[in-house]
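Have a look at the structure that comes next, please.
In this view, the complex is presented without one of its protein chains, the others remaining in place.
What follows is subunit A.
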Amino acid sequence: MQQVKSNEKMTINTKVNDKSYEVDVEPRKLLSDFLREDLGLTGTHVGCEHGVCGACTIMIDGHAIRSCLMFAVQIDGSEVETIEGLQKKELGLELKEAFSKHHALQCGFCTAGILMSAVEFLYEENHPTEKETREMLSGHLCRCTGYEGIVSAIQEVAEKNNEGR
């Protein structure tokens, strides 16, 4: 394991939303803070910093992860995707369309994290039941919507994609 002093920075190489970065970071810097402050990707939001609310969820090497529970140095060598990168993904655009249709967001603060989890979920689950969608979504707090529109939106995209297969 590499050892650094607390006041030293570490160089990490990472790909975020298909862009390559080589950046020096403090070892103690949280990944969520790194994305927002060092890379200017403010679409990732921080809601609790203890891994409950899910707002800071991003994708690391294809898996939905809470960026407030990781250090930036841990993404050295990984590929990261944030809400900003979802603009280019077909599934991301489908989800956004459905979210808007079903009024699945109000203040929008929790939405980025939910979309990231939903993308991973729909890659892995071909035929999710509503119960399974709710189980997945239970890792996120949304205090605006009561979740109903979010569940409907994800279910609709899942069903539409199944028809297409």
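The criterion applied here is as follows: a residue touches a chain if its C-beta (ideal position, glycine included) is under 8 Å from a C-beta of that chain, and two chains touch if they have at least 3 such contacts; residues count from 1.
The working rule: contacts and distances are computed from a predicted model.
Visitor: Just by its UniProt name, which of "Septum site-determining protein MinD", "2-furoyl-CoA dehydrogenase large subunit", "Ribonucleoside-diphosphate reductase subunit beta" or "FtsX-like permease family protein" is the chain not shown in this complex?
Guide: Missing chain, UniProt protein name: "2-furoyl-CoA dehydrogenase large subunit".
Visitor: Among A:19, A:63, A:101 or A:160, which residue is in contact with the omitted chain in the full complex?
Guide: Considering the complete complex, A:101 is the one touching the chain left out.
Visitor: Among A:31, A:64, A:122 or A:151, exactly one should touch the missing chain; which is it?
Guide: A:151
Visitor: Using the touch rule from the top, list residues of subunit A that touch the missing partner.
Guide: Listed in rising order, the touching residues are 26, 28-29, 36, 41-50, 52-53, 55, 82-84, 86-87, 96, 99-101, 103, 105-112, 115, 133-135, 137-151.
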